[in-house]
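Note that one protein chain is taken out, while the other chains of the complex remain in position.
A and B are the chain letters, set down in written order, and residue numbers restart from 1 in every chain.
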Amino acid sequence: MDSLIVNVLTKNQDVLLKKWLIELEKTDITGHVKFAATPNMLRDTNEEFFRLLLKHISYNDISQDGSIERFFDQLLQTGLPVNYMTQGLQGMRRVILDVLLDDGSIDKEKAIELYNDIDRWLDPILNRVVENSAQIWEKTISIQKSALLELTAPLIPVFQQVSVMPLIGTIDTERAKLIMENLLDGVIKYRSEVVLIDITGVPVVDTMVAHHIIQAADAVRLLGSTCILVGIRPEIAQTIVSLGIDLTAFPTKSTLQKGMERALEITSQEIVRKED
Amino acid sequence: MDIQSCVEVRNEWDIVSARQLGRNMAKELGFGNVDQARITTAISELARNIYLYAGNGKICIQPIDQLGKKGLKIIALDSGPGIRDIRRVMEDGYTTSGGLGAGLPGVKRLMDEFSIESTVDVGTEINATKWLR
């Protein structure tokens, strides 16, 4: 790094900070509910960054001791909106140009040349912030995806030969496949003669979801077990009929309780109140 | 380097050899129980089509590795009469042999990727791939 820049910036660091903070105030992060920072915290963060920046300004390469990287990594973890960081860095670029141009000791041409240096120096930081934040998002998404797969309905044996599979949440093709495998393996494992599939927790039953459920019921029947679809709310009955979905091949019940009564009947079992 | 294994299909017993080869390769690649059955069944359908409609041809099975994504590719080749109306044969329930008409559309559903190319009086090539989950 040209020692001229270092001199100018160190000399003008108070002006630089003041201008930069004004620049930063233009960035509106009030819309980001996720980041709950007090103004004090934000000010501390800004000053800490400025301090790091000045410390590093005499290096040619920002990754000399990795402290800027660590600083941004930590910031990202706190949930500070990424646009605040990118705007902060871009703001810094503008402010530095201002300061260089205002400084009487440098002519315009030299200032532009120095500014190019600054550009090359700030860009990697900016890239790193964006890249890291994208990585954090990707990681979050993949964690949530596997968490969703873990949600994939278990088959719960309730009575002898009777099991229940409560379905919760949206059913896409990938999930439907896993549900089907779980369901069939469970039928074999618990020797379930009747399986109740409870769709109370499925928010929307469209043609696709109904298709998956019908396939699961068909497969259960192939194994030699009976599938009863329960938890059919009025609005679901309405959509099923208006979409022209044919569920007549399978027994259906409005509630899990009614389905359970039917299941006990099929397996020749009954619940009897104990006489004292 | 991907190595292809092929089975010539000329009679009904070759259908069994083709699907046994497929099952072994699927098992070796680490496919689960259900996907093994899917692959084996798809091969059986494709091999039977060759036997029924083309008389002879071959089934080739090839492990693939694309940027770390592993899978198994089935290639069904014949120099039979070809298929006049591909859209028809991809319809569920369409059959000219008295079967269930589940063959080709079924294979498409069993596998992850499916393509068919056919020229009348020249022959047919079907490619179907299953990716390792």
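Here is the rule we go by: contacts are C-beta pairs under 8 Å (C-beta built on N, C-alpha and C of every residue); 3 or more make two chains touch, one makes a residue touch a chain.
Everything below uses one rule, namely that contacts and distances are computed from a predicted model.
Novice: Can you pick, from "Dihydroorotase", "RsbT antagonist protein RsbS", "Hydrogenase 4 membrane component" or "Acetolactate synthase small subunit", the UniProt name of the chain not shown?
Specialist: The UniProt record for the chain left out of view names it "RsbT antagonist protein RsbS".
Novice: Let's see if you follow the contact definition: name the visible chains touching the chain that is missing.
Specialist: The chain that is not shown touches these displayed chains: A, B.
Novice: Which listed residue, B:6, B:37 or B:90, touches the chain dropped from view?
Specialist: B:37
Novice: Looking at B:25, B:76, B:110 or B:126, which residue reaches the missing chain?
Specialist: Hidden-chain contact among the options goes to B:110.
Novice: Contact with the hidden chain only, please: which subunit B residues?
Specialist: 12-13, 15-16, 19-20, 23, 33-34, 36-38, 40-41, 44-45, 48, 92, 99-100, 102-103, 105-106, 109-110
Novice: Taking the full complex into account, what residues of subunit A touch the chain not shown?
Specialist: 180-181, 184-185, 187-188, 191, 193, 215, 218-225, 249
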